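FYI, not all chains are in this one, though none of them got moved.
Order as written gives the chain letters A and B; numbering starts at 1 within each chain.
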Amino acid sequence: MIDVVMQRLAAMGVDLPVPPQPMGSYVPVIEAGSMLFVSMQGPLVNGRPAHIGLLGHALSVEQGRDAAKCAAINALAQIHRHLGGFTRIRQIIRLDGYVACTDEFLSHPQVIDGASDLLAAAFEDRAGHVRSLCGVRNLPGNIPVGVAICAELLPAASQQPPADTFPD
Amino acid sequence: MIDVVMQRLAAMGVDLPVPPQPMGSYVPVIEAGSMLFVSMQGPLVNGRPAHIGLLGHALSVEQGRDAAKCAAINALAQIHRHLGGFTRIRQIIRLDGYVACTDEFLSHPQVIDGASDLLAAAFEDRAGHVRSLCGVRNLPGNIPVGVAICAELLPAASQQPPADTFPD
């Protein structure tokens, strides 16, 4: 069966990395019923942050967007390691974005769109997702962006979303 | 069928607005199984913030409560546009509140009760909801309060919660 999400990621030049290890006593991915939850991911590349510091001070909006994209790629890498691919993802349900920023910074949506845009490009009509975000004091290890994702799964038996279940 | 939530909102003088557009690459509402998720809403009225700035500095607790109520009304407007009413809402499950505030501000629960009280008045025994909240650095566009809601749905066929399924 063809994994169109993998094809689109490849066409975008996105190579899924070995996903980061958890930073504590928790798991990277969990399934509960038809829901799949991914722990908050940061912009780690090869175990090191690709960006450090606060939006509005150390980092530009464009760097923040890249950090959010990088965090989303790590979330996809966690899903890929757990499921072996993306054919069972019915839709992305929810994204929580955390932006570490200065008091004056107000462009959180543009930053987190770095993650949402990647999901839109990779999942197209299955990208869905509602979104919450906020500007926080800081994040573990001084990373500028954290992204948490929750997705809906198709039953394990059926490995492809039936075309007629996705109106619009 | 009578939509008692719409009746209660009308009795409170709450007129559901055209809900705000998303501020990025995401959707305002999504359904997954029997759950319905609404993107974080702010106190926007006609596309402009009804309140701006931090709790504890620019805004009083009462203004914060009004901002939270306004955000909750926008969340209900999103649900109404998606479902066409509230008869399929079995119960409100969860509310996440974000309060943009000064270091000294500590009255987050009173602020977010502006949203929770509205839900209690509109949904009564279906208002349920657990709650998380925190005082954040800031929010998009300098809004003082963000509210995200998740609800449980009745099956599409049955449009009214059977009385005997709600003990107490």
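Quick notes on this one:
We take it that contacts are C-beta pairs under 8 Å (C-beta built on N, C-alpha and C of every residue); 3 or more make two chains touch, one makes a residue touch a chain.
As the structure is a prediction and not an experimental result, all values here were calculated from the model.
Each chain in view is the same protein; 2 are placed here, and the whole complex, as held in this structure file, contains 3 copies.
To be clear about the criterion, only the chains that are shown with their structure count from here on.
For the pair chain A and chain B, the distance between C-alpha centroids works out to 25 Å.
The touching residues of chain B, counted against chain A in their complex, run 22-30, 32-33, 37-40, 96, 98, 100, 136-142, 146, 148.
Chain contact summary for the complex, chain A toward chain B: residues 33-35, 90-91, 93-95, 101-103, 105-110, 112-113, 116-117, 119-120, 127-137, 152.
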